[in-house]
Every structure is written in structure tokens, then in C-alpha cells.
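Entry: chain A
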Amino acid sequence: MILTDVLGSRVYGPDATYLGRVADARFVLDQPPPGQLLAGARLQGLIVSPHSAGSFMGYERNNVNRPWPWAQLLKWWHRGSFLVLWADIKVMGPETVTLREGFSAHDPGLEGAGTA
Partner candidate 1 sequence: MKRLLGVALGILTAIGGFVDIGDLVTNAVVGSRFGMSLIWVVGVGVIGICLYADMSGRVAAVSGRATFEVIRERLGPRAGLANLGASFFINLMTVTAEIGGIALALQLVTSVHHLLWIPLAAFAVWLVIWRVRFKIMENVAGLLGLCLVVFGVALFLLNPDWGQLAGQALAPAVPQTENAAVYWFYAIALFGAAMTPYEVFFFSSGAVEEGWKTKDLVQSRINVLAGFPLGGMLSVAIAGCAAVVLLPAGIEVTSLSQIVLPVAEAGGKLALAFALVGILAATFGAALETTLSSGYTLAQFFGWSWGKFRSPVRAARFHLSMIVCLLVALAVLATGADPILITEYSVVFSAVALPLTYLPILIVANDPQYMGTNVNSRTINVAANIYLLIILAASLCAIPLMIITGAGA
Partner candidate 2 sequence: MSAAVLLFVLSQGLIACSAPFEQVAAGAVNQASSAVGTSVLSLDLLAREQAGTPAVGTSLEDMAGELEDARKGLLDKVPATAEERGLHREVINALVRAETALALARQALESKDSPAGDAHTPALRDARNALAASAKELEGLRQRLGTGR
């Protein structure tokens, strides 16, 4: 499975309620580098957006709010989106993603330079 297969997939809660679509995948660079000039990335989780599977266009970072009105428009487009951690994903199948019982929805925003 490659990332493109996952992006746009429908996301369901443990009780089969529709939650949204996968808009993005969040990686953290905290692994030992696999080689020179490479960074060790670890999949932290998926960003689920209830209204659109489109790109955040960079507005997942909380401190970016220009230019008016596009920043506001794109943030509104992704209102209600949340981050689910890798550990909270039960099934990552083709077309759909199902979350574990008692999963927690985190704020998808990134602080500062987006390296958090």
C-alpha cells in the first residue's frame, strides 16, 4: 500500500459512523536517519477532514493566516478536522479506514514552524 491509496479514503468510527476522509498523513522525524542526507520519518497518524479530502494548502500550521480571504476560506473548508494517532487505527483497508474503540481526536494544527 502506498500513501496515495490512503489519501481520500473514507474514515469510520468503531460504531461505523462516517467521520470524514483522509486529507493528509502526519509524519514525525524522530527516527535514526536511514542514510546520509535522509531523515528517519515515522507515521504519527492521519488527518481526517469531515468536509473535504483536499489539501490543506499549508494552512494546517496555526500561525499562517495570510492572505485574506484564502487562508480563512481554506481553514473553514477543513473545519472540524482532527488527527488520529496510528495506534488508534483498527483497520487500514482499501478504500476505508476504521478507528479503534475509544480513539481520541487531536487538534490537527501545527504550532510554529510546523516541526512539532
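The working rule: contacts are C-beta pairs under 8 Å (C-beta built on N, C-alpha and C of every residue); 3 or more make two chains touch, one makes a residue touch a chain; residues count from 1.
The candidates were selected such that all candidates are chains of the complex that A comes from, given by their letters.
Just so it is clear, the model here is predicted, and its values are computed rather than measured.
Candidate 1 is the one that touches chain A in this complex, out of the options 1 or 2.
Contact residues on chain A toward candidate 1 in their complex (touch as defined above): 4, 7-8, 24, 54-55, 57-58, 61, 63-64, 66-71, 113-114.
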